[in-house]
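The complex is shown incomplete by one protein chain, all other protein chains being positioned as in the whole.
When the chains are written out, they are named A and B in that same order, and each has its own residue count from 1.
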Amino acid sequence: MFSLDLLLNAIVAGVLLGGFYAAVSLGISVTFGLLDVVNIAHPVFVILGAYTAFVLNNAYGLDPLLASLLFVPLFFVIGIGVYQVYYLSFEKKGESSLRGLVFFFGLLFIVEVALLLKFGVDYRLVEAPYIGRSFQIGEVGIAYRLLVPFLVGILMTAAIALFLSRTFYGRAAMGVAQDALALRLMGVDPVRIKTIVFGLGIATASVAGALLIIISPVEPSIGRAYIGRVFAITVLGGLGSIGGTLAAAVILGVAESLTSTFSGPSWSLAVSFGILLLVLAVRPAGLFGR
Amino acid sequence: MAEPLLRVDGVVKRFGGFQALGGVSLEVREGERFGLIGPNGSGKTTLISCISGTLRNDGGRIFFRGRDITRMPAHQRTREGIARTFQIPRPFGSMSVVENLRITLEYAARDRAAPDGLAEAMDILRMVGLDAKAGVVSSRLTQIEMRKLELARAMAAKPALLISDEAMAGLSSSEVDDLLAILFRLNEAGTTVIMIEHIMRAVMRFSERIAVLDAGEKIAEGPPAMIVSDKAVERAYLGE
Partner (left out) sequence: MRGRWLLILAALLLAGAIVVTRTVDNRYVYFAGYGILQYVVLATAWNILGGYTGYVNFGTGGFFALGVYTSVFLIRAVKAPLPVQIVAAGLVAGLLGLGIGYLTLRLRGTFFSISTLALAVVLETIMVNWEYVGGARGTSVIRPAPMVPFDNYPSFLFVVMTLLALGAVATAWLIEHSKIGRGFAAIRDNEEAAECMGVPTLRLKLLATTVSGALMGVAGAPFPYYLTFVDPVSTFNLSYAVNSLAMPMVGGTTSWLGPVIGAILLGTVQQLATVTISSELNLLLVGLVLVAFVVLAPEGILGLVRRLARRGPA
């Protein structure tokens, strides 16, 4: 029952999965961690990204990653639009963030059902030369469909981290949560910063969606399973810490992989929920939180 | 020597890496009028938040009537007799003025309130001059009216100790005198009052003793005349 091979493979798969989870969580880490906007609809935008990649892949044979990159500008614009509505309806009026939550929930719902109407409940998948192939390192098998999302996930994390620390907009974004007034005194419009950052968060969903459908087939309702995962990762990693998000994503990935291998795949969802509750109960600031 | 009503013993409070209070100690006697001043960011509001229980202090202890209340939740401290106002008023926006007071009377003053809550509430409103607006939804009040509601609501807790946090900021001279008169009357009736203010003439006139905070430390304490001539205080406010 228990073998070292199995354990090793589970851990490696978990680490690779973690890279992908980081890609999915980046959007939340940025919008929740920096802007304090609880966009629970983020996972459904990832699903949307998966479907847009699917459509182009199905129709033109375009590589899913490439397809998602083409859609990034559109997702950015969608993100800006969504934030505008959110800001004007709730944040500007100083409404309790719970109304905003309901708004995002409604959004989540609408997009999921719209996808259901358009594509039905069948699982959709993409074709690409690297999907379905794998290579061995000793006793450990590494599937390309896990490796590619892992690598892209790491790249995305690094890119976002660089953006936040090196560029003007990025640094302004880091500061906007703490000191909007200081930004205004410097002539920077905090709302503009937040809008751009939110747009960026949704833009990452496009790429994350492609990674999702590379790993496994999708259908509209799987987004909901990711809400628990994404927030568990963001909370565990610590709000506002991009590096923390990556670390937490890998931890969750490994935990889920081990659970799935030794207790059965259907229990892996409970893992993220368990981690979320544990972190909230013991150390709400997470591993690297401010 | 009688036990002081409030004893703050080496209270420390940190926010992440930033230390807001670095071990502040003071005592307030029963029936006293105590002033708390200091430049912006010196930790005054943080200190009273720790006293009222809104924040948990990271170090030190707080005693009220000789009991250690450091671990006591805020709502219980209010029931014990400590009430505070908020710098930026926080009315219960969906409720009318008198309904705002009803909450405090029903919950905080449960053991001290007379059976006819409405009469008591109206008395308090009359004292602050809001009785005409008793039925008005509190989100529609003017700034000064909201300040008065803050005060009235805290008074409805029938506290032994009332902490007023910059209730007079931005008010006109006569409005300041209004509020000052209310606080004097409260004190005459037996309530101990801690006043945090930037309006110096109000603090100087009102307080029997004043403590001065700067960057989370207490740098001076004594009667107003002494504070006014204290060099450390001058430096804190005007810089080197």
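We take it that a residue touches a chain if its C-beta (ideal position, glycine included) is under 8 Å from a C-beta of that chain, and two chains touch if they have at least 3 such contacts.
Since the structure is predicted, the reported quantities are computational estimates derived from the model, not experimental observations.
Contact with the chain that does not appear here is found for just one residue of A:Ala13, A:Val126 or A:Ile227, A:Ile227. Screening B:Ala74, B:Ala134 or B:Met200 against the full complex identifies B:Ala74 as the residue touching the chain left out. Of the listed residues A:Leu116, A:Ala158 or A:Ala182, the one in contact with the hidden chain in the full complex is A:Leu116. Mapped onto subunit A, the footprint of the missing chain covers residues 38, 40, 85, 89, 95-99, 101-103, 105-107, 109-110, 112-114, 116-117, 221, 224-225, 227-228, 231-232, 235, 264, 266-267, 269-270, 272-273, 276-277, 280-281, 284. What subunit B contributes to its contact with the hidden chain is residues 52-54, 73-76, 78-79, 83-84, 86, 90-95, 99, 102-104, 106-110, 153-154, 156-157.
Methods note: only the chains that are shown with their structure count from here on.
Spacing of subunit A relative to subunit B, judged by their CA centroids, is 46 angstrom.
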